[in-house]
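This part shows chain A:
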Amino acid sequence: MKQSGTVQQSSRHAALGLSDERVVEMYRMMQLARKFDERGQLLKLAGKVNFHISGITQEPSQVAMGFAMDTKTDWFLPYYRDYGFVLSVGMTVKDLMLSLYAKAEDPNSAGRQMPGHFGSKRLRIVTGSSPVTTQVPHATGIALAAKMRGEKSVSIVSFGDGSSNQGDFHEGCNFAGVHKLPVIFVCQNNQYAISVPLSKQTRGNIYERAIGYGFPGYRVDGNDPLEVYRVVKEARDRAIAGEGPTLVEIMSYRVTGHSTTDNDLDYRTKEEVEPFKQNDPIVTFKNYLVEAGLWSDEHETKMLAEFRAIIDEATQYAERAPFQPAEDSELYVYADSSEVKS
Partner candidate 1 sequence: MAKQIVEVTMPQLGESLVSATIDQWLKQPGDSVDMYEPLCELITDKVNAELPSTVKGTLVKILAGAGETIEVGAAICLVETEVEAAADTPAATTAPVAQQSVRAQTSARPAGVAAAAVAAFDANAPMRVRYSPAVQRIAAERGIDLSQVPGTGEGGRITRKDVLEFKPGAAAPSAPAAPIHAPRVAETPELPTVVVEGATAPGREYYIDVTPIRNTIAKNMRQSVNEIPHAWTMIEVDLTNLVQLRSKLKDDFMKNEGINLTYMPFLMNAVVSAIKEFPIMNSVWASDKITVKRDINISMAVGTEGSVLTPVIRNADQKNIVGLAHEINDLAKRTREGKLKLHDVQGGTFTLNNTGTFGSVLSYPIINFPQAAILTFEAIVKRPVVIGDMIGVRSMVNLCLSFDHRILDGVICGKFHQRIKAILESYNVDTKLY
Partner candidate 2 sequence: MAVIEYIEAIRLAMKEEMERDSSVFVLGEDVGKKGGVFGTTKGLYQQFGEDRAIDTPLAESAIAGVAIGAAMVGMRPVAEMQYSDFMFPATNQIISEAAKIRYRSNNDWDCPVVIRAPIGGGIFGGLYHSQCPESVFFGTPGLKIVAPATAYDAKGLLKAAIRDPDPVLFFENKKCYRLITDEVPDEDYIVPIGKANVMREGSDITVIGYSMPLHFAMQAAEELARDEGVEAHILDLRTIQPLDREAILEAAAKTGKVLIIHEDNKTGGVGAEVAAIIAEELLYDLDAPIRRLCGPDIPAMAINPPGEKHFLLNKEKVKAAMLELARY
């Protein structure tokens, strides 16, 4: 690490209230998410798991979101690409692997749900489902509960550009706007909803919809995690201050297919995707840290080896872990499990 005895010009991250440790942690978290994600793709290709859905290149903004929140008091409603986010708020790679392998020990759903369907009361991650956007009114409802209880708590909910056209998005936003609820709506706009490009998804600008609902909307470059952090932090502060919701549209680009069942060359060309792959925001952020004297190749090598070990261990663990017993799949329909039997 570069030594510096002179008074440094305030760095961008410092100006945002982020310590050096914190910002390095952010970078590490991005990389961890990335490495997990890449491993997930490999495992699917290798036939070890049935399904994987990727969030590659969206990690930096997700991590930034997570770091802007308070893991003790806030509520989190991620969507299915949010590995960066959930790792930032306390989930582990082992948890994610167990979920990927659908094993009983998976804290999200004991292997009942598809990967990417997060949930953990302990970590304040609200259980999600597959019908998209249903989590938006939930976030509003959770914010309503916080307001009713007089709690200093904010809920943050992620969804994609496709979801932003679903009725629940509009209804959830509108409700929150009317009642000035402490909720942050984050649209992770990666330009594609499976094969449907943004131009076919909407004619307007997503962040501007907030105007219609009576609160501010912002568009942010997803490749600039510090900017994402700033915007989300401000949104959180507004919410805590009782000023109501914020809509944040994070611009990025989905470099993979929608999931491992989607061949994206059906609807776009390699040439279109390549530049975005080259312009990897993790690399950009690494460079920022290096320039800030907070990172080096040495650190990089060490970190990658560390992460490799973590992921290998997690993979092995998950592979060996048992499934939930088949009969147990009848449990937890109702509070009293015995009511399940019919």
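The candidate set was assembled so that all candidates are chains of the complex that A comes from, given by their letters.
Just a few scattered comments:
Keep this in mind: a contact is a pair of C-beta atoms (placed from the backbone, for glycine too) under 8 Å apart; a residue touches a chain by one contact, two chains touch by 3 or more; residues count from 1.
Everything quoted here is computed from the prediction, not taken from an experiment.
Here chain A is shown alone, and of the candidates 1 or 2 it touches 2 within this complex.
Put simply, chain A touches candidate 2 in their complex at residues 75, 107-110, 112-113, 117, 119-121, 126-127, 129-131, 134, 136-146, 148, 155, 167-168, 170-172, 174-175, 178-179, 324, 331-335, 339-340, 342.
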